[in-house]
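One chain of protein is taken out of this complex; the other chains stay put.
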Amino acid sequence: MPVDVEARVIRNTRLSPDYNVIALAAPEIAAVTRPGQFVMVRPARGLDPLLRRPFSVFEILRDEDRPIGITILSKRIGPTTRLLFEAAEGDTISCLGPLGQPFALPEPDAEAWMIAGGVGLAPFATLAESLAARGIRSTLFYGARRADELFYLSWFEQRGVRLVLSTEDGSAGAHGRITVPLAAAFQAADGARVACYACGPEPMLAAVSQLAAGFGRDVQVSVERVMGCGMGGCYSCVVPMKTPDGGHHYVRSCISGPVFAGSSLVWD
Amino acid sequence: MPVDVEARVIRNTRLSPDYNVIALAAPEIAAVTRPGQFVMVRPARGLDPLLRRPFSVFEILRDEDRPIGITILSKRIGPTTRLLFEAAEGDTISCLGPLGQPFALPEPDAEAWMIAGGVGLAPFATLAESLAARGIRSTLFYGARRADELFYLSWFEQRGVRLVLSTEDGSAGAHGRITVPLAAAFQAADGARVACYACGPEPMLAAVSQLAAGFGRDVQVSVERVMGCGMGGCYSCVVPMKTPDGGHHYVRSCISGPVFAGSSLVWD
Amino acid sequence: MGLTTPVDLSVRIGSLQLANPFIAASGCFGYGVEYAEALDLSRLGGIAVKGLFLSERQGHPPERIVETPAGMLNAIGLQGIGVHRFIAEKMPELRRLGATTIVNICGSTLDEYVELARILSDVEGVAALELNISCPNIKEGGIQFGCSLHGTHDVVSAVRKVTRLPVIPKLTPNVTDVASFARAAAEAGADAVSLVNTFLAMAIDVETRRPRLSNVVGGLSGPAIRPIAVRMVYECRQAVTIPIIGMGGIASAEDALEFFIAGATAVQVGTANFVDPFIWQKLVDGLEQYLERHAIPGVAALVGSLDTTPEHA
Partner (left out) sequence: MGLTTPVDLSVRIGSLQLANPFIAASGCFGYGVEYAEALDLSRLGGIAVKGLFLSERQGHPPERIVETPAGMLNAIGLQGIGVHRFIAEKMPELRRLGATTIVNICGSTLDEYVELARILSDVEGVAALELNISCPNIKEGGIQFGCSLHGTHDVVSAVRKVTRLPVIPKLTPNVTDVASFARAAAEAGADAVSLVNTFLAMAIDVETRRPRLSNVVGGLSGPAIRPIAVRMVYECRQAVTIPIIGMGGIASAEDALEFFIAGATAVQVGTANFVDPFIWQKLVDGLEQYLERHAIPGVAALVGSLDTTPEHA
């Protein structure tokens, strides 16, 4: 059951000129959020911007194990993310959640691969913690434009996550897209039980889904569509899901997703 | 010539749960503003609220005689004044001015009476300074709802301004409206040369104008009409000015005012 | 709420009694059931469910919405499960939850409206029919009726003949004289009219020089349109005596009050529900407080109470 919290900003950390991590006091949300779920956020006081915007829950903040809040990893691209970038400690931000279907966690004997492009890293911090709590070995395939847009590397390392990195300019990790090291990993993994998760720009999700399919595997993708309500009310956030007859129908990614089997969607 | 300054908030002092004085870095405006002039202010970043709002220049801030900024005395009644109330040091506020016709200063041998109701105190700090600089004796008749809504009393006293106070609840000064002590003062002033200035709610301006007229005197009133532009562009801010035929025509208070001879306007 | 006599929030729309005058607007609240986990649906005055055709519809490809100043455009294209699946899959839960269900229906032809009305009249728990003759986003449905006085008259009287449910045509604001459409609807036997649907509008991505919506044009809703919607409700109030359900940009009790005072007996809330799905209790509380503060016994006494006498008469 989603709740709406006027969440106080505990901390706002700028990671780069465009990225920030904002910590929000929202114990009710922190207590029940599962990896892959999201919140609908509204930092504005007046009517501009009007609508909430969806953001993955990045971290769960705890005070001696008691969940006290969440963080959001935000990339500045428009009015809401600008307000999130500029928010000051003590401001309040309206935060509705948790929403959406979480990732399905793998069997204990599988390993897990998280595949992130850019701000698509966001759902994987909570997932990494859940995986670690189950003792599941995990790898983060993480691609970005440049080395200085690869964030939280030590955070993941501290939690035992193996890192495979790539940058478009070659300034860290492999040169190019993350699909290159990923393809090699699929090749090497052979028959191993691997649960794959991906989040990032849609072309990347399409590429990863197709790549996985080529190896007879599936990926849980977290899609990011423009969302009006996040609750199933508006039908704005649809993705084309395959139908048995070879066509597609539109399903609402806010309530049926944002996590889908990559193989179930039509990628164009 | 008005300029538009993205003025940094130097300081924001709350005087009460509704009133604040906000100090803005705006040397270009501070350098040329004359008593009675106003600025059109917009603290919002987005489109809500959309339009600027008019505010009297309250004080001129100086750094060793160099004008560096202005203050605004604001009473919280809506979205803009709420933003002014909540503004933090370092925020920027768009500030267009100086605008409008200033008060006419009296001859050196006259004395001056400033008649303020509530936030109508705002234009009188700069006026008091100008009067003091000319060596003109001045009195502030200042009415408010309660004692704790009488602000800046020592500020005026330090500048040699005599104070006559009234409150609606009798908690300071005379009990009731400021027109009561004012009527007594008119009575006592007899033939003395007095320049009268008034700013406050329109019913008060009407009452003061009529009172003055009864004693054969006039008052320079500063009217506060809803203003769309402050520059003469929109014709929203009109006041009815008497015409010789006993009728009236509408004049724009932003460019022909906000200061008018009380006797020139139609009060209803 | 203090110890005063409780104010009366209930309103009557034809034979339909609503516990309070706040209705979820069609297309903005799914089929209602989506909100059942978050809200007690029986506490809403009513729920106008997503516009239904006879058969399932795919809707338009994304992008389907775009935010605009104090508003949004939508071109969903009436994606929907069709009336039969609605009755089978959604109505049982709506009944169970005690929702006052207003079914918004759309047809490509007059016969389809009649058929939909016939089918829904026999369904337990359907409280009223809202005739969507005003969706700006699809070519084939509704709007050809909504933009013609004859069309409006014909579809309302045809539906009227086949149902005893309250019939509420929903008017488009994209016309020169909305009051004449309210009149046509009333003459054809409508129990009430609802207005406004969205304003036909568009937004352009200047970098790509392409429309932001896949459908090129869409419907503008949200606070931006409120002043126009209030004016249209006011005009209709002068033209007809049947109840008016007002909407367009309501985001607070104060906004809703503008509509009641202009002449609406009930209101719908669409876009603002996206921003705050918990708005319903706030609307009820705000209205209640207002009525108490002004010593007005109930909503009915407020409806159409605008005082337009000149200030200094």
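In this document, chain identifiers A, B and C correspond to the written order of the chains, with residue numbering beginning at 1 in each.
Assume a residue touches a chain if its C-beta (ideal position, glycine included) is under 8 Å from a C-beta of that chain, and two chains touch if they have at least 3 such contacts.
Everything numeric here is computed off the predicted structure, so don't read it as measured data.
**Student:** Of C:E34, C:E112 or C:E258, which one is in contact with the hidden chain?
**Tutor:** The single option touching the absent chain is C:E258.
**Student:** Using the definition of touch stated at the top, determine which of C:F53, C:F86, C:Y113 or C:Y234 touches the missing chain.
**Tutor:** The missing chain is touched by C:Y234.
**Student:** Which of these, C:V126, C:V159, C:L220 or C:V284, touches the one chain of the complex that we don't see?
**Tutor:** C:L220
**Student:** So that we can see where the missing chain sits, which residues of chain A does it touch?
**Tutor:** Looking at chain A, the ones touching the missing chain are residues 47-48, 268.
**Student:** Applying the definition given at the start, please give the residues of chain B touching the unseen chain.
**Tutor:** Counting over the whole complex, chain B touches the hidden chain at residues 1-2, 4, 42, 47-52, 96, 225-226, 228-229, 231-240, 249-250, 255.
**Student:** For chain C, which residues touch the unseen chain?
**Tutor:** Listed in rising order, the touching residues are 61, 68-71, 73, 147, 174-176, 199-204, 206, 208-211, 214, 216-217, 220, 222-228, 230-231, 234, 249, 254, 257-258, 261-262, 290, 305-308, 310-311.
The working rule: only the chains that are shown with their structure count from here on.
**Student:** What chain is most central when centres are computed from CA atoms?
**Tutor:** C
**Student:** If every chain is reduced to the average of its C-alpha atoms, which one ends up farthest from chain C?
**Tutor:** Farthest by centroid: B.
**Student:** Suppose each chain is reduced to the average of its Cα coordinates; what separation in Å results between chain B and chain C?
**Tutor:** So the centre of chain B lies 47 Å away from the centre of chain C.
**Student:** Using the average of all C-alpha atoms in each chain as its centre, how far is it in Å between chain A and chain B?
**Tutor:** 54
**Student:** So which bits of chain A are touching at least two other chains?
**Tutor:** Each of 47-49 in chain A touches at least two other chains.
**Student:** Which parts of chain C, given as residue numbers and ranges, touch two or more other chains?
**Tutor:** 69-70
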